[in-house]
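Read through the structure below, which is laid out as structure tokens, and then see the notes.
All protein chains but one are shown at their positions in the complex.
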Amino acid sequence: MSFNTFGHLFRVTTWGESHGPALGATVDGCPPGIQIDPTAIQHWLDRRKPGQNRFTTQRREPDEVEILSGVFEGQSTGTPIQLMIRNTDQRSKDYGEIAQAFRPGHADITYWQKYGIRDYRGGGRSSARETAARVAAGGVARAALAALVPGLQIIGYMVQMGPQAIDRSRLDLEEVERNPFWCPDATTAAAWADQLDGLRKSGNSVGAIIEVVARGVPVGLGAPVYGKLDTDLAAAMMSINAVKGVEIGDGMAAAALTGIDNADEIRMGPNGPEYLSNHAGGILGGISTGQDVVVRFAVKPTSSILTPRRTVTRDGQETDLITKGRHDPCVGIRAVPVAEAMMACVILDHLLLHRGQVGAGPRGQIG
Amino acid sequence: MSFNTFGHLFRVTTWGESHGPALGATVDGCPPGIQIDPTAIQHWLDRRKPGQNRFTTQRREPDEVEILSGVFEGQSTGTPIQLMIRNTDQRSKDYGEIAQAFRPGHADITYWQKYGIRDYRGGGRSSARETAARVAAGGVARAALAALVPGLQIIGYMVQMGPQAIDRSRLDLEEVERNPFWCPDATTAAAWADQLDGLRKSGNSVGAIIEVVARGVPVGLGAPVYGKLDTDLAAAMMSINAVKGVEIGDGMAAAALTGIDNADEIRMGPNGPEYLSNHAGGILGGISTGQDVVVRFAVKPTSSILTPRRTVTRDGQETDLITKGRHDPCVGIRAVPVAEAMMACVILDHLLLHRGQVGAGPRGQIG
Amino acid sequence: MSFNTFGHLFRVTTWGESHGPALGATVDGCPPGIQIDPTAIQHWLDRRKPGQNRFTTQRREPDEVEILSGVFEGQSTGTPIQLMIRNTDQRSKDYGEIAQAFRPGHADITYWQKYGIRDYRGGGRSSARETAARVAAGGVARAALAALVPGLQIIGYMVQMGPQAIDRSRLDLEEVERNPFWCPDATTAAAWADQLDGLRKSGNSVGAIIEVVARGVPVGLGAPVYGKLDTDLAAAMMSINAVKGVEIGDGMAAAALTGIDNADEIRMGPNGPEYLSNHAGGILGGISTGQDVVVRFAVKPTSSILTPRRTVTRDGQETDLITKGRHDPCVGIRAVPVAEAMMACVILDHLLLHRGQVGAGPRGQIG
Partner (left out) sequence: MSFNTFGHLFRVTTWGESHGPALGATVDGCPPGIQIDPTAIQHWLDRRKPGQNRFTTQRREPDEVEILSGVFEGQSTGTPIQLMIRNTDQRSKDYGEIAQAFRPGHADITYWQKYGIRDYRGGGRSSARETAARVAAGGVARAALAALVPGLQIIGYMVQMGPQAIDRSRLDLEEVERNPFWCPDATTAAAWADQLDGLRKSGNSVGAIIEVVARGVPVGLGAPVYGKLDTDLAAAMMSINAVKGVEIGDGMAAAALTGIDNADEIRMGPNGPEYLSNHAGGILGGISTGQDVVVRFAVKPTSSILTPRRTVTRDGQETDLITKGRHDPCVGIRAVPVAEAMMACVILDHLLLHRGQVGAGPRGQIG
């Protein structure tokens, strides 16, 4: 990852600001001959788009993707795919005050200090709108994965909002699409709705934890020791706005385990080795084991809130700032489809890297 | 990060296996004219080297670094610096059984499956011995930082071992060098010693959490949106052996906060803006704020233990495996100097990237 | 350079096909605070655009650039600059026959063989239309260079068309803008006009040699040994459509020289060392000397010609192919502004790389 590009062979460069005319992703290195269906990409974008219920920003953006290059007669040609999304509902007048004062907890101040210039309208480049481009690129990655790894599934969901985590005994992935939180636990989803209504009305916001699982990932993906699959997943998730922590498998809780407990023991199954547990989250030594790849990350609460916070202006004046405008009370909600997209991009990239260096499929047999 | 290289402008490629003749780091892109003192690099290596007390592996390695290139009359020339460390205490006979059976929780199985060949002696490339090369490279990075950012400090320490965390009210960085755990809380260090003696004797191991803080980091480092400072730090730490989670600032706990609590409010101080708290861990929008940069990560327990665990052999036979040989009961201990080295490399790299794109120093003034 | 991206810190990714809806360049890593004037970028595009006289393709394209991101209130923000150019004069019906048969000397056949799919309309991605995106990106690079290296000049011109070279004793850069060949020798330009009229009427085409000179390049740019300034210039020029050879300074003719003749002797001038000749083309050991950087490259004749050539179809049928449509009889002409753009991008990139690693300006003094 460097500047605005991520990926090694499947490389995505995003561009665009919250209130500019458009934003998008330049996707390079896609395998040729992949069916790229604009409606399929739109499907993923629709999951992320704002204004769909009272728990996300009320900005109305159709988030319609235009494919400007790299697809011919419905198939990828192996040349760069340009995905463009027009911004349509900018209301720059909302952002007058923010042009001068820096929102505490927001990138306003560091962009200004680093570059000496910033597009303050809607957060400019630091806006979560940038993630629409990731989702579009992820749609391309999913299309390629569907062709190259049939059966691979990527599923994201929210497992904690504020202090309240789901009850894993009730985890039901069927529930994920049935509530506005992508929550796999219906009971907890109902509680979150109450909680978030309260926070929203009081001009506050809240953080969240998202989990993304990839099933059916081939054995052997990941390039130790600095291109490990988990290294790239950690980078991919940490690059999402407002993310402050990333875990693989047991994550931070692995610290509390002993070696006896942590060992994912192995037995032979009908199709090769099988693991009796998955503390590792599907990755050992940076290489996929064939088990579910499990990633979790924490999203901090939205920093744009209606409650006054102490800050300073560009002129060095101290002030109290209320952020008006249309903001997500829990930006973690919309991070779910974004994280799925990042997972898809990373897995595809490592699949291509692996077949570049090693060839198709893993090389070492067991049994 | 890709394959065995990390960094953008300050680029480190490590090479070598646990039981080969040598290992090392090829450091490219170091600024010229930096005093590179072999004894200073050796100082950092000595902190990591094995066999220093009963809580680390009893393998005896002097870990003496040889500088083979890139330094002339005591100064870096701007050309690649080759740092080589000879392996001297290989005992390959220890590893006979591991040539056939895969240690649960270890990279043995995935290296085999991916590549179809592996140097099983001591874990080969997946051994924590690789981190000696990181520490040597970090010594070069520290020398460059000392010249370019006087006053910058990087301090790592252990904050949790197994289930027991330090008491932050007792945190005293003076303590860090006084106990074998790099623990900043003397009371907890004593408890850990008891705990680890017990685990070691029972043929078990345990995980840990490490915290690394960089003080005096200039404002403005980090290249959004995919070359963020926190993105690269997350990748750097996750690339260390056995790491399963990475946090910046409040990390996973940020999920439980509200926007009101999470906002690091700002006031004007004598030298510019000052923050009233540091939930952000010194990074906003991927760019350093000038506050302490705070990173934490979890290390899982060593998978090589003396307690039998169920596994399979390359031939597909089920077996119970005991890992003899000399292993760290808590590999997290020796991760402390490694993490400091990674922090140094990442900060230097971003310093060079920033001055490449933007010029020396931040551009935007406040007040 | 990799896939569709070139540059290290100033990175340009071009996208788009000849007959798609649009093409463009994603420019990442531009320094912030640079005046980006769309009319200035348009100025460079207008020099390259087709249909300006009878010696270039009669396709009519306004080549109007839209800046979709990265510029705020007339200045670069340091975030990606998206430059988009709409295609308006596609006539896909011209290309029916080429969908089946491969033009000899053209990328038709290799794109098909490599990818198994190609956008055959107008050559798709392999069309020289891609170079419009380079020229737009070069306009951004020129703007940055104007701010960072006042006085730097980049001038391209044609020095040979077919077998006829200019007479260097008549070289006058004032002439370059006065004839349709960017020829610095008015007499030769007139001869070329006659020659090209004849070739065009007979359904033929011809090659050319272009020279590009950069004046005022600072001393010290270039990163030996694989990021040399001349290495990157050679790659940049060779990446332009139809280029078959690249020379720095004396180029291929250096082979015939002796060491006595080739030495660019040095004397002290009022502002430091001065060279008595410039066989080296302004680059020694991959690093700029401060003299004129001189690059030359050969462009092969357009392969799309009205004279039948023997070839095969996708079905393996042998056939004779005449390429109708609108083609440049000497594609070298329009390569001149493209090469200037590539020179600008490479120099800016190396300027940023140098200040990243070494700091602003050269470090070693003489005298």
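For clarity, chains are labelled A, B and C in written order, and residue numbers in each chain start from 1.
The rule we apply is simple: contacts are C-beta pairs under 8 Å (C-beta built on N, C-alpha and C of every residue); 3 or more make two chains touch, one makes a residue touch a chain.
As the structure is a computational prediction, the values presented were derived from the model and not from experiment.
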{"item": "Of C:107, C:183 or C:341, the residue in touch with the unshown chain", "value": "C:107"}
{"item": "Touching the absent chain when the full complex is considered, from C:21, C:51 or C:245", "value": "C:245"}
{"item": "Candidate in contact with the missing chain, chosen from C:166, C:213 or C:298", "value": "C:298"}
{"item": "Absent chain, residues of chain C that touch it", "value": "1-6, 8, 14, 102-107, 109-118, 125-126, 130, 160-163, 199, 204-209, 219-220, 222-228, 230-232, 234-235, 237-239, 241, 244-268, 272-273, 276, 279-281, 283-289, 298-305, 307, 309-312, 314-318, 332, 354, 358, 362-367"}
{"item": "Sites on chain B contacted by the missing partner chain, in the whole complex", "value": "3-5, 11, 13-17, 20-24, 26, 28-29, 32-33, 66, 68-70, 72-73, 75-82, 84, 114-119, 124-125"}
{"item": "Footprint left on chain A by the chain that the document does not show", "value": "9, 29-33, 78-79, 224, 352-353, 355-360, 363"}
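As a working rule, only the chains that are shown with their structure count from here on.
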{"item": "Whole-Å separation of chain centres (CA-atom averages), chain A against chain C", "value": "38"}
{"item": "Geometric centre distance via CA averages, chain B-chain A, whole Å", "value": "26"}
{"item": "Inter-chain centre distance, chain B versus chain C - centres from mean C-alpha coordinates, in Å", "value": "45"}
{"item": "For chain A, residues contacting two or more additional chains", "value": "3-5, 14, 114-118, 125"}
